[in-house]
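The structure appears below as structure tokens.
The complex appears here without one of its protein chains, the remainder shown in place.
Chain lettering (A and B) follows the sequence in which the chains are written, and residue indices restart at 1 in each chain.
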Amino acid sequence: MSWIPATDADRQEMLEVIGVDSIDDLFTSIPPSLRMKGWNMPPGMSEMNVRRHLSELAARNQAGAVSFLGGGYYDHYIPAAVDALSSRSEFYTAYTPYQPECSQGTLQSIYEYQSVMCRLTGLDYANASLYDGGTAVFEAAMMAMRITRRRRIVVHKSVNPRYREMLATHSAHVDAEIVNGKDPKDAACVIVQNPGFLGTVRDFGYLSERCRAAGALLVVVFYPISLGLLKTPGEMGADISVAEGQSLGLPLGFGGPYLGVMTVRKEHVRKMPGRIAGMTYDREGRRGFVLTLQAREQHIRREKAMSNICSNQALCALRALIYLSLLGPSGLREVAAACHAKAEHLKQQLAFAETLNNGPTFNEFAVRLKKDARQVVRILLQRGIHAGLPLADVGAGEANDLLIAVTEKRTRAELDALAQALEEVSCS
Amino acid sequence: MQPANLKYTRDHEWIGQDGAQYVVGITEFAQNQLGDITYVELPQVGRQVQQHEETAVVESVKAASDIYAPVAGTVAAVNEALESKPELVNKDPYGAGWFFKLEDIETSQLSALMDEAAYRTFLAEESH
Partner (left out) sequence: MQLIFDKSRPGRRAITWDNLDVTEKTGLPAECLRMVPPALPELGELDVVRHFTRLSQRNVGIDDTFYPLGSCTMKYNPKIAEVAAAQPGFAGLHPHLSSSESYWETCQGALELVYELERLLAEIAGMEASSLQPIAGAHGELTGALLMAAYHRDRGHAHKDTIIVPDSAHGTNPASAVVAGFKVVEVPSDANGQINLDKFRAAMTDNVAGIMLTCPNTHGLFEEQVQEIAKAAHAVDALLYYDGANLNAIIGQCRPGDLGFDVMHYNLHKTFATPHGMGGPGCGPVGVAKRLVPYLPGPRVVKRDAGFALVIPEKSIGRVAAFFGNFLIAVRAYAYLRYYGDEGLKDISRVAVLNANYIHARLKEAFKPAFDGRFMHECLFSAVPQAEHGVHAMDIAKALLDYGFHAPTVYFPLTVKECLMIEPTETESKETLDQFCDAMLDIAERAIHDPEALQTAPTSTPVGRLDEVRAARELNCACL
């Protein structure tokens, strides 16, 4: 096997040094009755055949269609430098920076990532990343319960139904009560999302006052790209902001790996889950970075830790940092403006369908067609278009409702083609 | 506080009388075990605590320890100086590094705690 370099001669020499006759003699601590009898495992393949097999599987996916799918995960352009830099093996084959002296690349990049996320969201501290948007919502809820010593989690209708479902799964056996609405009374937190799952843009500033008065925290779920234009969680008075960071230079990848972003107000930093990098100095006065506030974490506090999280999504956080560094403030504003303008154009072309949003939208909106959205989607598939997400399939609408997202990658011709096809199919 | 006048717990906390109130801190041994202290989380004044209840938290770079109430009582004051200068616990554990004060304490619990000599014996036994 090419990835196991030990030759027969090596093995023999090593066994002699160890003082046993065979490798089997090294496994004698496993009771013989427990040794494996056999398994149903295919034989190995050459690298060439592995490549061929995986190419065949990939070819049976239709990833190249003109896509209007969103629902929390967006088809944004990823600049070439993001892949080129994040695929340097000094980054991707390293582990958690347990030895900071030989991990300054990792640690400084985490520090810069934390800085960028604070600047983006207008809050004071960020962690080094969580798994994804849904688990970040769960962690934010648990954090709010720790801070307030309350057990009620209020979830606003704007929150992605996938995140709600994950919140319910993860908290099924803890002493927590999840309720719908936005009433902060007796609540640990109120969780809102902007733009909402159906794309509606709101200003939740008014809720922060109410939350503060009621002793509850305001958790704002945001869409990172939208912050090129939209009011930040910090400006809305959020205590905690969380996001799915996929839109920041991560491929869609059929669900992951993604990036859970979390930033918090200063007073909550010690209750925040996950790793945090901090600046410090060595004995010669050279600046460096270390993991800090580790006493919050599972490897020290075990059952009393703020969370069970250990490994995170550091490489994804690096991609987000590189992406935002390449875009800069104007690039981010422009990509957000392009998404918005194109979505507005499409909305105009879809005037024949009823819009379900009761306010302005950013780059995504929901329409009620005259036919079952699932049927419409099937027909448009034949034209190489992924028309959007039938809302009934995610428990967020009726049979004819379709959620349509637009990114900077869509051209006017594609927008017009979708509009025309939808009109033909759903009105015929 | 003079170590000779204090009472001690098996969790390495000390408690000593200061007028109507009782001051609580951690021992020289405890601060030495923890190393450089980086953060102290203090209770809210007015909170009623039971004996052995987790009342404060002390953190160093590599460890976190709960500080338990040596006796039941009500938190009367906390040492706010520790918020910006946690190193006071290392420098002066029996003085400026105190954690919190209790009042209305359960005095019977107090008399059951170790005195300095008993604590020294306890430390010697524990190190074996």
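As a convention for this text, a contact is a pair of C-beta atoms (placed from the backbone, for glycine too) under 8 Å apart; a residue touches a chain by one contact, two chains touch by 3 or more.
Only a predicted model underlies this, so the values are computations on that prediction, with no experimental measurement involved.
A.B. asks: The chain left out touches which of the shown chains?
C.D. replies: Touched by the chain not displayed, across the whole complex: A, B.
A.B. asks: Of the listed residues A:A144, A:L218 or A:L318, which contacts the missing chain in the full complex?
C.D. replies: A:L318
A.B. asks: If the hidden chain were put back, which of A:S158, A:Q193 or A:T232 would touch it?
C.D. replies: A:T232
A.B. asks: Footprint of the hidden chain on subunit B, which residues?
C.D. replies: Residues of subunit B in touch with the missing chain: 36, 38-39, 59-62, 86-87.
What we mean here is this: only the chains that are shown with their structure count from here on.
A.B. asks: So, what's the distance in Å between the C-alpha centres of subunit B and subunit A?
C.D. replies: Measuring from centre to centre gives 43 Å for this pair.
A.B. asks: Can you check the complex and tell me which residues of subunit B touch subunit A?
C.D. replies: Its residues touching subunit A are 38-39, 41, 59-64, 66.
A.B. asks: Could you list, by residue number, the parts of subunit A that touch subunit B in their complex?
C.D. replies: Per the stated touch rule, the residues are 270, 293-296, 300-301, 304.
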